[in-house]
Every structure is written in C-alpha cells, then in structure tokens.
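Notes follow once the structure below has been shown.
Just one protein chain is left out here, and the rest sit where they should.
Naming follows writing order (A, B and C), and every chain is counted from residue 1.
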Amino acid sequence: MLSKIVRTVANQLIVFILVFGLYVIAHGHLTPGGGFQGGAVIASGVVMLLVAFGSKELRKSLRERVLTIMESTGALIFAALAFAGLGTVFFYNFLVGTPVFGRIPPTGPGPGDFWTGGFVPLMNFAVGLKVVAGLSAAVLALALFASGEEMEE
Amino acid sequence: MEYIPLNFPFLAAALLAGVSFYIIIFKRNLIKLIMGIAMMSSGVNLFLVALGYRAGGNVPIYTDVPEGPMVLPVPQALTLTSIVINVAVLALMLTIVIHIYRHTGSLDSEKSRRLKG
Amino acid sequence: MAALITHSPILIIAIPLVAAFLTSLIGMASSRARNTLVIASLVFVAFLVFALARDVVINGIRVYTLGAVSPEQTIPTGFMVPVRIILEVDGMSAFFSIIWAIVSLAAAIYSLSHIASETGQTRFYTLLLLMVAGGFGMMFTGDLFNLFVFLEIASISGGALIAFRTKFADTQEGGFKYIVVSAIAGLMVLFATGILYAQYDSLNIATLAQVIQYTTLDKIALALLLVAFAMKTGMVPLHLWFPDAYSVAPASITGMLVITSHACMYAAFRVCFTLYGRVIDSPVVGWIIIVLGLLTMFVGVTMAVFQKDVMRFMSYHAISQLGYMWVGVGVGLAVLGNSALLATYGRDAMTGGIFHILNHAMYKPLLFFTGGALFHCTGTRDLTKMGGLAHKMKWTTILYIIGTLSISGIPPLNGFSSKILIYESAYQFHPILTVTGIIVSILTLASFTKAFHSAFMGAELPEYEMVKEVPKSMIIGMAILAAGIVFITLFPGQIVDWILHPAADALVNHGAYISSVTGVIP
Partner (left out) sequence: MRQVAGLILWLVLVAFLVWGVLLIHPFGYPPSAMDDYIIENAQEQTGNNNVVAAVVFDYRGFDTLGEATILFTAVTGVLLLLRTLKRKENDL
C-alpha cells in the first residue's frame, strides 16, 4: 500500500479512467478504439488501484470469482451475437437495417451517427467486458501469488 | 509522400526481429528470453502494419476524415489481433517463469534444466 | 438435418468454444453438471464430425463463408476475390477431424478419474475444450491468418495444460518450452502470412494458391511455414523440446498433444500440396522432407532405447513414428509432378503415410494413457522402479499389449497394414527408405518389449501391494482407442476406401480445393 496522497489521487483518477475507457468502447465503430483498446484502458486503471492500495485491499472489493463470471459472460455474449446470425450464416451482421444500431451512414466522410454499425457496438461492449475482467483477473492473480496470498477456486 | 529507398520500415522490422533472435539464441536468463519473444512479436507487428501503408493515406475511419486515399484496413486488424495474442502468450510465460523460479531458485536456463537426455 | 450439415463446419468449432465458456460458469455450481456438459458437447461434436465427413466424401468439398449472405457465396457480388473468412472442409480435413473427435472424447473420459484428486478441475476442462476448438479450427479453416489464430489457441491451452501439475518443477519447464516453441513458430507463420499478403493482397489459401508465382519471396515464405510447422511436430533437428513437454503433461493431455502435432502436420501438408501445389518444386521439397523424416525415425527410436521414464520413452517413440508419416507423404510429394509415377506408387505411399497417421492417432494416445495409468497407480514414471504390475492391473496390461503390438507393426494388427503400404511403395522410390523403416520397426518392438518386461512382468513388488486396477472411466477412455485399433485391424480395406483414398486424393487434387472457392479451375 502506498502513501495517502497516492491513494487519494488514484481514487479520484479512476473515475476519469473509467469514463474514458467507456467512451473508447462505446464509440469503437466511429472513432479509433474499440472493445480491446477501451478494455485495456480500464484494466490499466485497475492496475493503478492495485499499485496504490495493494492486492489485499483491492481483493476486498474485487473478487476473482466475480471477474471470472464477468469474463465468461462477455465471451458468451460475443459468441451469442455471432450465433444469432446462424439463421443466415454464422457471424452474419443481422442488425443492419433494424432499429437497433441499424442505420446506414451516408457513404463518404461524415460526422458519424451513434446508431450505426449493426452488431459491432454490442460486440465492442462484450469484448470490453471480457478484456477488463480478463486482464484484471490475470494481474490480480499474479499480484496475489507474488504476495503469498491464497487464491480462491 | 515520397518513395523511401531501401524499404526502410520493412528493414527496421527485420532488424528488430534479428536483434530478438540474438537474444533468444544467446541469452540464458528466462526473463530476457521472454523479452526477446516480445521484441520479435513487435518486429512482426511493425512489419504487418507497415505493409498496409499507402503513400499519403489517411486513417481508414470515415468520421470527419479529409478527402484522399486511405491506408489499408486489413493489416491494422491483423496487427490488433496479433498484439492481443502476444499479450496472452506473455502472461502465460511469465506465470510459468514465476513457478520455475519458485522451484529452482534461479532464472538461468542452464541451471534450471532438470530434464536431460 | 440438411441445415445441420450445412452449418456443421462452424458448429464443430463453435460448440466446444461455447461449451468452454459455459464450463467455467457451471463449474462454480456443480462438478457433476460440468462433467456432463463436457462429455455431452464432445459426443455431439463427434456426431457432427462423422456426419460432415460422410457428406464430404460423398458430395465433395464443403465451403462455409462466415458472415456472408449465404454459406456458399464465397466471393461478394460484383467482386473477384474472397473478402471474408472461409472455412473449407475437404477429404483431408474431414479425415483429421475424425481422429481429433475420437481422441479428444477418449481423453476427456479418461480425465474424469485421472485428475479427480486434483484442484482446478473446472479450468482444466475449460482449457481442454478450448484445445479441442483450436484443433478443429486448424483443420477446417481456409484462411492463412485464421490458421495462425487457431494454432495459437491450441498451443496456449496446450502449454497451460502441460504445466497443470504445478507442484513438480519438470512440468513447469516442459510447459515453458512448449509455449516458447509455439510462440516462435506462431510468429514465423505470421511473418510468412505477411509476406504472402504483401504480394497478393489476400489471405485466403485457395485464392493465394491460384495466383501464387513462386517468386523468391514465396520461397522464403514456404521455408518459414515449413520450418514453423516442422518445429511444432518435433521433426529432427528441432525435436529437443518435444519429449520434455510431452512426458510431463497429464496423460490425457499428452494423448491430445499427439493429435495437435498431427494438426500441425496437416497444416504443413496443406501448405505444400494446396497453397504451393500448383507451383512447388516438388522433388526438392519432397527429398528434404524424406531425408528429415528418415532422420526423425532413426534418432527418435535410438534415443527411446535408453529412456527410463515411461512417458519420455513413449514421447521419443512418438517422434520416431512421426518420421514414417513424413516419409510416406514425402514420397508422394516428390513425385507429385509426374503423374505416371504418382499412379504407380506415389498415391500408395501417401495413402500409407496418412493411414499411419490414423493408426498412430489410435495407438500412441492409448500407450500414453496406459503410461498415465501406471503413474496413477504407482506414483512414479520410472520404469526401473516398477515391476509385476500385470498381476494387479489386468485391463491396463491387455490394453498395453494391444498398443505395443500395433506400434511395432506385428502382422495382424493395424500398424502392420500402414507400414507395409509405406514399405512397398517407398521401395520403388528408393530401397533405403524401406530398409530404415524395417530397422526402426525392429528397434521399436525391442524397446517396447523391454519396457513391458520391466513394468508388468516379474515378481510383485512389496511397495505396490496396495495397487488396484485404475478407475472405470480411465479404462473406458483407453478402450475407445483400443476399439478403434481393433476396428481398423478387422476392416483395413474398407478404411482405405472410405476415408484414406479421399484424403490422399484431396491432397493431390489442389484444383478442386481452389475452384470450390474461386469458381475457376487453374
């Protein structure tokens, strides 16, 4: 655990990191970024908390079991979105043309519309969830092991 | 915007991979070996992403982009995939190295080698 | 049913994936439900594999374009090359997927009691299913980058599973070596993919095969691909990591690793025969493969003779047996350009090599499983410390004998049928191949007899007085493979007609593979 100044600053900063990460994930179909990148941003915020508070303290609010459930859920949502196109073909972008994220942007450079992209924004969220949980779980597990803590099954 | 002689970016990628080969062949410390593999993957990623560059091209993202040619999107997607794969490989390798260190008390690949023959 | 067959190429890959994700959730609640899910999904996948293989052998190559308007629409309307990822299942892929389905099912059943006393079983089964998905992906994909992705899935899950027993130091070293070798091989494949993409702006194997020119760059890419896949299969002189990794994994995983090395062999065949099939300088590459294959046979068996560790001993034999397949298919590759020689003996040599893959995929996992059973009961892998176990472990002894007779090529058993095919056809190509093969075969029989003697025969040792026969699920796992051996022994001709000739013809006939994607016969 680091000094009080670091802990306080980390506590404030995590909000901004979360917001930025969510922005990167949510606008993955419009601007540079996406699920992997945004997930890595948020996971780096978790690593910051780990450094500031130490693995024992962080573990009180972030159990490995919860992270594992989050990761599997993210992966399942991703696979389910791919399976949903199976009426036509696996990975068929079935949301294009529907009211949900189904708008087609005008061809060529433009300002961008949030409700476009078919299943891509949803997949970005699923992948983001998965990456956040996965990277945090891996780093947390390494930190716990290094400090001699017992892992839960 | 001009033609760069000798394909300089590709050469840089090849040399990066070459340096990492040196590390993998000659260094005995396991952490250095892992760093060598990380460098090799960086070299390959650099190679892939350099393949997709088009002279004077913009990012392949239509949101508020200036008119003009775009760089190729597929190598960027491949590089993204490859980066995530390398992160995964590195995490697993580091975990195993922690165990090796715990068992043998050494990171030297010659000292920790118990499997013979 | 027709829809199921249409979608089966993707379902065979996706069902183990989804089952893996579900396993990690369900495993938290109930271990019984988790085991049921694992076995049920693998049984269903095996059913799909057989249905798909039957369809492919009867109706020809099946393509599946992911994300297109219909599975058969490989090329988008108004364009000339494929844009999306295409799965392509021909006779060769179907053949390998049958092997993989059988062995992974047997390994999962075997694991049920083999790792019953360990912690972390939920994650073990999750990784096992991911490895299954990775293997099927490698066999079915028609896209070079996708091949790399699935190669990495299979390698990473395999590496983690090798290191499963973390309390032993040697498992960690074996797992580390496996992951390092896989990472380097994967990066070489990726570099070669980049080179091919840079020239032809495509990643689809069929499209690349149609336009490939065999320039210097293509030769470099070919060398990189072949070295990478040969390294993953443990071909001499890149075999040093192989026994270290294979001997320390849990026995069920070792059995599956054998098949992942066959999957890498499949990838090497796909590169030689399909991707470069139109342009390859086949005698040169064929001879390189044959010489290295002979070396692999010989080095593997000579190293095996001196081993005391039962799993290590079998790993060296696995290297040696892989040499037979390289030689058999290498002879076919060397005469690929000459249709007369190909008809006289080339096709038979390739059929023999592929037949040997099938046989090896049955008896080698069986032998590894019996080795694991010995470890399970005695707690040691050292052959010199075992003895007299035949009295206690009757079923294991019988299954071990079946495996031994088969690997040594004793006449009625299946190992003989494939070896005789290789010997006969390779003799016409060059007699030295057959001579080496027979010598290696004799050495194999000798060393397995010696191992049998030290582990099973002799007086009962006092320290193994409490040893009992292994639990039922392990015997069932081994019996599945033994049943496969018996089936092949009884019906070798039918096996050759049903699946081996279609597989060998699929390798030679790269035109069909290309035209089913591009619609143009090169």
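The rule is simple: a residue touches a chain if its C-beta (ideal position, glycine included) is under 8 Å from a C-beta of that chain, and two chains touch if they have at least 3 such contacts.
Values in this document were obtained by computation on a predicted structure and should not be read as measured data.
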item	value
Which displayed chains the unshown chain touches	A, B, C
Interface with the unshown chain - residue positions in chain B	3-4, 6-11, 13-15, 17-18, 21-22, 25-26, 47, 50-56, 60-63, 70, 72-74, 76-78, 80-81, 84-85, 87-89, 91-92, 95-96, 98-99
Touch residues of chain A, complete complex, unshown partner	28-32, 34, 36, 64, 68, 71-72, 74-75, 78-79, 82, 90-91, 93, 96, 101-108, 110, 112-113, 116-120, 123-124, 127, 130-131, 134-135, 137-138, 141-142, 144-145, 150-153
Touching residues on chain C - with respect to the absent chain	17, 20-21, 24, 27-28, 30-31, 34, 66-67, 76, 79-81, 83-85, 119-124, 126-127, 130, 133, 137, 145-146, 149-150, 152-153, 156-157, 159-160, 163-164, 166-167, 195, 198-202, 215-217, 220
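Just so it is clear, only the chains that are shown with their structure count from here on.
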item	value
Chains in simultaneous contact with chain A and chain B	C
Chain at maximum distance from chain C, centres defined as averaged CA atoms	A
Whole-Å gap between the CA centroids of chain B and chain C	28
Geometric centre distance via CA averages, chain C-chain A, whole Å	36
Of all residues in chain B, the ones touching two or more other chains	none
Of all residues in chain A, the ones touching two or more other chains	none
Of all residues in chain B, those that touch chain A in their complex	59, 61-67, 80, 84, 91, 94-95, 98
Sites on chain C touched by chain A in the complex	7, 10, 14, 17-18, 21-22, 24-25, 28, 64-71, 119-120, 122
Touching residues (chain side chain B, partner chain C) in the complex	17, 24, 30, 33, 37, 40-41, 44, 47-48, 51, 74-75, 78, 81-82, 85-86, 88-89, 92-93, 96-97, 99-100, 103-104, 112-115, 117
